[in-house]
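Scroll down for the structure; my scribbles are underneath it.
A single protein chain has been omitted from the complex, and every remaining protein chain is retained in its original position.
Labels for the chains are A, B and C, by order of writing; each one numbers its residues from 1.
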Amino acid sequence: MSQALLKNYVNGEWRLSSANEQIPVKNPATAEILSYVPLSPAEEVNQATDLAAEAFEIWRRVPPTERVQPLFKLKGLLEVHADEIARLITQECGKTLKESRGELQRAIENVEVACGIPTTMQGTVLEDIARGIDEFMIRQPLGVAAAIAPFNFPAMIPFWFMPYAIACGNTYLVKPSEKVPMTLQLIFELIDQAEFPPGVINLVNGAKETVDAILQHPKIRAISFVGSSPVARHVYAQAAAHGKRVQCQGGAKNPVIILPDADMEMTTRIVADSAFGCAGQRCLAASLAVTVGEAQTRFIEAIADAAATRVTGNGLNADVQMGPVISAQSKARIESLIQSGVNEGAKILVDGRNPQITGLDHGNFVTPTVLDNIPPDGEIAHTEIFGPVLGLMSVETVDEAIALVNQSPWGNMACLFTSSGAAARKFRYEAEAGNIGINIGVAAPMAFFPFSGWKDSFFGDLHGQSHHAVEFFTQTKVVVERWPKEWSRQF
Amino acid sequence: MSQALLKNYVNGEWRLSSANEQIPVKNPATAEILSYVPLSPAEEVNQATDLAAEAFEIWRRVPPTERVQPLFKLKGLLEVHADEIARLITQECGKTLKESRGELQRAIENVEVACGIPTTMQGTVLEDIARGIDEFMIRQPLGVAAAIAPFNFPAMIPFWFMPYAIACGNTYLVKPSEKVPMTLQLIFELIDQAEFPPGVINLVNGAKETVDAILQHPKIRAISFVGSSPVARHVYAQAAAHGKRVQCQGGAKNPVIILPDADMEMTTRIVADSAFGCAGQRCLAASLAVTVGEAQTRFIEAIADAAATRVTGNGLNADVQMGPVISAQSKARIESLIQSGVNEGAKILVDGRNPQITGLDHGNFVTPTVLDNIPPDGEIAHTEIFGPVLGLMSVETVDEAIALVNQSPWGNMACLFTSSGAAARKFRYEAEAGNIGINIGVAAPMAFFPFSGWKDSFFGDLHGQSHHAVEFFTQTKVVVERWPKEWSRQF
Amino acid sequence: MSQALLKNYVNGEWRLSSANEQIPVKNPATAEILSYVPLSPAEEVNQATDLAAEAFEIWRRVPPTERVQPLFKLKGLLEVHADEIARLITQECGKTLKESRGELQRAIENVEVACGIPTTMQGTVLEDIARGIDEFMIRQPLGVAAAIAPFNFPAMIPFWFMPYAIACGNTYLVKPSEKVPMTLQLIFELIDQAEFPPGVINLVNGAKETVDAILQHPKIRAISFVGSSPVARHVYAQAAAHGKRVQCQGGAKNPVIILPDADMEMTTRIVADSAFGCAGQRCLAASLAVTVGEAQTRFIEAIADAAATRVTGNGLNADVQMGPVISAQSKARIESLIQSGVNEGAKILVDGRNPQITGLDHGNFVTPTVLDNIPPDGEIAHTEIFGPVLGLMSVETVDEAIALVNQSPWGNMACLFTSSGAAARKFRYEAEAGNIGINIGVAAPMAFFPFSGWKDSFFGDLHGQSHHAVEFFTQTKVVVERWPKEWSRQF
Partner (left out) sequence: MSQALLKNYVNGEWRLSSANEQIPVKNPATAEILSYVPLSPAEEVNQATDLAAEAFEIWRRVPPTERVQPLFKLKGLLEVHADEIARLITQECGKTLKESRGELQRAIENVEVACGIPTTMQGTVLEDIARGIDEFMIRQPLGVAAAIAPFNFPAMIPFWFMPYAIACGNTYLVKPSEKVPMTLQLIFELIDQAEFPPGVINLVNGAKETVDAILQHPKIRAISFVGSSPVARHVYAQAAAHGKRVQCQGGAKNPVIILPDADMEMTTRIVADSAFGCAGQRCLAASLAVTVGEAQTRFIEAIADAAATRVTGNGLNADVQMGPVISAQSKARIESLIQSGVNEGAKILVDGRNPQITGLDHGNFVTPTVLDNIPPDGEIAHTEIFGPVLGLMSVETVDEAIALVNQSPWGNMACLFTSSGAAARKFRYEAEAGNIGINIGVAAPMAFFPFSGWKDSFFGDLHGQSHHAVEFFTQTKVVVERWPKEWSRQF
């Protein structure tokens, strides 16, 4: 598919976009152009939506037990093609092959959970809410729904939403990030084989105009967005202004708290993986490590060492532990934020700016960076860097550490490292973040739990995955029935 | 309390508002001034919210089993004072005593369901999401939440939200309609006796400025609104623009379909109660009756007769079947809409404009009105009148009738009268409305089901009442825990 | 595998039984001997159980998400081999190929539902049952469980239990009917390919001694039985006397009620399929048709015609609509019961005894039989015939019909044919049977609902399939935790 012009997938067929503009998709490790992605105009969104709306009239009448059959197939196809997909993720997104495979595994898990829809979509019923009157609540699909996806998990994030939407009887439209559109291009080839009826799942490539068309189309009933917090907030407001149901997942600045009784070897390994894995481009990346008391000295040395020795390079190489960041702009922004931190008074323990990666002179590399003494009220303490940069802070008590967590505007994740049951309980009770880890570095909920961002990391009420996705992608219909019993007397 | 200046209830005590403006609360049957309500300024909302936010820190730590104890008490108090409350509803709102008691009963049912919060608020847990790693999801309260209530159910509607919010550990602020603020004034006297800690439930009277302050206060995390659709849409967009979770219930134009095999006597009685009960001022009032085939002739005569003979007057009188509408402005608007209907070509079968109600010359009365031959594409077919006006239409098939239902922008309720199981199934499957009645005139879901408006009758995803309220008033927190088993080897 | 001696599958390998006795498995259509099945002695049950108990210690520690992977595989394998399995069912059990495929489809659906175990097995949790004390309930597997299966659905019935048991973390032992052991022999070849660890699923062939060993082995914690009611009752008592949890599904005499407003063409077709499908050897076969009022005359003629024209023969032939009954003994018993009915006063409308089926002289054939005027208090009205025999009764009102249903000792299924919503509601509210059909002939619950026999058709409380199976195959463990918060002060 190399250097090909990517297509849209609409109504069960691949279509060339009529877009005036096509932008290159580059391998962030090599700057090689992999393909070109069209920036589809509004009318193509409208067309795809209208066709999806037509397909909805058919698809919603397909029994749930049949609607999950193509999902069972898709699970099998994704597994068979796992290596191929992982390789493509690495090529366009930069992460290591292992990370790409892990991401794909998470996508598959969502397909598995969505296969349970005949159970999870059930409504409820009570006889005799009054004498002879019964009431029940059924769940019916909404119509057309859409996802607007970010660049950092090209395979996984659409699967937080799409399998549930489809299984519930909706039809769907995905707009991938224009930075990493090839992974879904490949996955949609598998979707094409999975025997969904035409129009059930659609792919429209594009950027801002494409997004705006999605936000405005009256037949799109529900929108799922994942991206930065400012855009998430904007999409939330815009979709609401158009009367839609909407869930928007934003950014984060995720703290990990390290108590003196933590297993320091394990903690360091896990925190390093969290902070530097996927080059820090995860909404669940640890980006602030807060040590309590005497944990400080032991942790600092260990983490600096872990950062300094992490092998950075092309994710396709098996011995590479970290790949590039997504773009040259991103690299520039990260390096500038590191400098801001230094300017604010942070002490740079490991400096990953402008590294030399042999043979990859054009790659967007920043190597693991550690900043100590982050000022709690400075900019860097509250700015999402979205790169392999870990800030360190130190406090004297658990209470201070939790206070630090809670004064953040964000609430995506907070983790604690300890061996104390009491500290863990206090932390999970008090910490104002929706995904909590205890001795865990990336507290990503499994597909059968909601991905529970809080505060400015999430706008809406129902999250992706699990029963939340089922609730989001269905509307409840309550039926109150009276069949006077005298009526059966006639027989 | 007559002619008194109403107070706010903040932090467990009654407070006089510093409002510059107080407006009279009038009995719509007599125009008698019952009291004056202050239009509280933004700063009083801010103050109440800040105090509620302080109370939240205490209240969320009270165990759920204890949090429901004042609700159990409140149920008892509301029952003991039922007659008194019902009388006050009738006085300020106009509906009959029986309707007022019915409304209060629905409020109480929501308290009963909220008493089950130790069961319904439970999260979920799975051991071994990976070897030795457990995951669980707990529900935690949000903080301060608020309701903005309409005039038509002064007692019931705040209870679609408040008992759940409180039971889940939030603190709460209610702004009643400035047209009917006295009912909550009385109910808050009972709340005051129910031994909630100070600040848990608060009452702030007011109008637009008060509402705007609620929409803007950053500590108010969730907003529940019930009112007209244009305002619902506005509140939805505004609350979202401020990053809040929000659910907004709007208006409706509810159709009832009458098949030839319906029990015509029962149908007429039920449809008349639905259309003219509460003087048509219900978001679940039937306002369009669509007869299919030969049902037409039998229904028209019967409903015209039911409309013409309905006893209208002061709701305090036991033999009165319908009271006034809420205000002189409302009366004028309703009568003007009736004229629009006539102008569009509708035939007026029963004309309730400008009736003479003996001894109640200053009341806002419109008596039951029936308009036949409503043009399907005219204004009157799609405008919520919110008065005792029933429009009639006639079609030849069930399919046409359902098409009429589904072309409406609204989706609050749709009812079918039939003896056919097949027609009922088709209707509940196809009709695009969230509250469906089969041989039911007012398909109001019981408190243990969500009140499920669709389309322009509702903006949001989670509705009031039932598990939807629990989901709306809590945020999920997912905890991923690893406790390496080697750690227990030390012992 | 023809005429082979069947093996047991224990601890992941095929084993020859040391049984002294092997009995022939015959094709009921041809009397051809297909294979020989060993009657495994108690010690082989004990050995298999002990190995399954060892496997349990490993299997319960495999995460649920991993435990379902072999089930996903098994679904695929069963689909790939569907024709082969269906053919074998038909050969040893006699039913038509279409019926065999339908049966297998039901088995697969249970695998699909069991794949949802990471969702359906979740426990629940509540914070702060008292200040600082949390409580949660997790579900843990029991250990070894076992199914004792009947002859009429050799593929389907073990799958009502086994997939759930396994997915929940138990290990399992199945004893198929010695009359139809080959189907599971083939299915276990697929199980062998599905990559379950050794010992997780085991197959032990045998008869009474084998069953007794299962009932007595202390490590078998739960027993699922399906068979005749007397044996079900016996197994229930015996398993309970050994302290086990137990669910036993028995026989039935299922009534269908036909109202005058039913669609008679559709009703006849469905009732004939229910009564004569699988040669009447289904616990959900209609065996009594009760007409109300004027339905009688129209139904009698139509059903007699349907019975007389049903093509009976070798189920392998595509144009055959009904196969033989399971054995010569069964044929003799059925024919003797028909005679009893005649002796009691029933009028034989269609007599299917001793038919001549060309080329199948040795097959156990009884063709569709219709007995009219079944005396309500006679033996035939209450005896399960388990053959293609439909009894007719006639009453004047729905109330009488329901009374007939409810005076039966059984409660497996009751169906109603009508177009009346009121009659349907009354019937489902009043009829004392756990599987109710409205215009349905075989009201078999889908896998995501419990198979809900009542009265003497079921002994126990939790049924097979759905959340009932999850509850049956797990034991709840409630954990109450206190972690005094002062303890975290040390940090």
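By definition in this document, contacts are C-beta pairs under 8 Å (C-beta built on N, C-alpha and C of every residue); 3 or more make two chains touch, one makes a residue touch a chain.
Here the structure is a predicted model, which means the values were calculated and not measured.
Within the set A:Cys115, A:Val271 or A:Ala422, the residue that contacts the chain not displayed is A:Ala422. Where chain C meets the missing chain, the touching residues are 124, 126, 129, 133, 135, 137-138, 222, 233, 236-237, 239-241, 243, 245-246, 263, 266, 419, 424, 428, 433-440, 443-446, 448-452, 454, 456, 459-463, 468, 471-472, 475-484, 487.
Where chain A meets the missing chain, the touching residues are 61-65, 118, 121-131, 136-138, 140, 418-422, 424, 438. For chain B, the list of residues touching the undisplayed chain reads 65, 68, 72, 75-76, 109, 112-113, 115-116, 118-120, 122, 127, 132, 134, 259-261, 292-293, 397-398, 418, 420-426, 429, 446-448, 466-467, 481, 483-489, 491.
Criterion: only the chains that are shown with their structure count from here on.
Between chain B and chain C the CA-based rotation angle works out to 180°, given as a multiple of 5. With respect to chain C, maximal separation of chain centres occurs for B (centres as means of Cα atoms).
The most centrally placed chain, judged by C-alpha centroids, is A.
Remark: chain A and chain C have CA centroids separated by 44 Å (rounded to whole angstrom).
The set of chain A residues touching two or more other chains comprises 424, 446, 448, 481, 483-484, 487.
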